[in-house]
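Complex shown without one protein chain; remaining protein chains in place.
And then chain A:
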Amino acid sequence: MFSNRRIGRWTLNALATLAFLFALLPLIFVTWLSFYEQEIPSFPPTGYSLHWYALAIANERFIDAFVISAQVGLVATAIGLIVAIPASIALTRYRFTGRGAINNLLLMPLVIPGIVLGFSLYIFQVETTIATELPIMGSFWGLVFGHVLLVIPWSVRLITASLVGFDRTLEEAAMNLGADPFTAFRRVTVPGILPGIVAGAMFGFVSSFGNLEVSLFLVAPGQTTLPIAILQYLEWKIDPTIAAISVLQILIIIAAMLITDRFVRISRVV
């Protein structure tokens, strides 16, 4: 006889496994597809090869787009953190009018559909370019600006979470031992909330790196990010090169996650 409790646990585990498989299924299929031999994906495969990986790596448009995506992602993450760290401190430690509003504003880019965000930024940048005659529209920094908005919600969420869990008596202990507030923050608080900062940077970077909708509106001709390059390729061909480049992208992100997790336990924060 099964007790109710055991049945409950079994159901929960089964459902969790199902959900997990459901989320993983596209990844599994993409990975499988990337090793197909034939050009037009059909089932069952006629054979397997690494041919599409060779093609993907040899494709200069993909390589250029990858470099741009990485550059934009890194710079946007850096700028995003510079905004997110002080903002998180203000949000968690001080009570001021408009605190709730600012909190919501900082999380807004996560809620607004990407296409709306991209379009609004596009109009905004066009208008400012006309009004100020500065070369904003279609510039690298214009694109970075848009991506900073993608980074901020993630890093603010994760950094505030770790600040809330941070024991402030540690800062008092540092000050009691002779550290001024800035030194106390640098020597004690930053190491304490480092997992949150790293996780925030990581998630911010990933959401920037994979973003399509915002980038579509802001890139200049000939300056495409990787998701855009993939989309453009798909307009003409549906061969497994796309699957291969996607798998490479996933591998890079997994590697980045694993490496950071070795130094900072992200799993503790997320």
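The working rule: a residue touches a chain if its C-beta (ideal position, glycine included) is under 8 Å from a C-beta of that chain, and two chains touch if they have at least 3 such contacts; residues count from 1.
Quick note on the criterion: contacts and distances are computed from a predicted model.
Colleague: Write down which listed name, "ABC transporter permease", "Aspartate carbamoyltransferase", "Spermidine/putrescine import ATP-binding protein PotA" or "Polyamine-transporting ATPase", is the UniProt protein name of the chain that is not shown.
Modeller: "Spermidine/putrescine import ATP-binding protein PotA"
Colleague: Using the touch definition up top, pick the residue from A:Gly192, A:Pro227 or A:Pro240 that touches the left-out chain.
Modeller: Among A:Gly192, A:Pro227 or A:Pro240, only A:Gly192 touches the chain that is not shown.
Colleague: Would you indicate which residue among A:Ala179, A:Leu212 or A:Leu248 is in contact with the undisplayed chain?
Modeller: Per the contact definition at the top, the residue touching the missing chain is A:Ala179.
Colleague: Over the whole complex, note the residues of chain A touching the chain we left out.
Modeller: Looking at chain A, the ones touching the missing chain are residues 167, 169-170, 172-181, 183-184, 187-188, 191-192.
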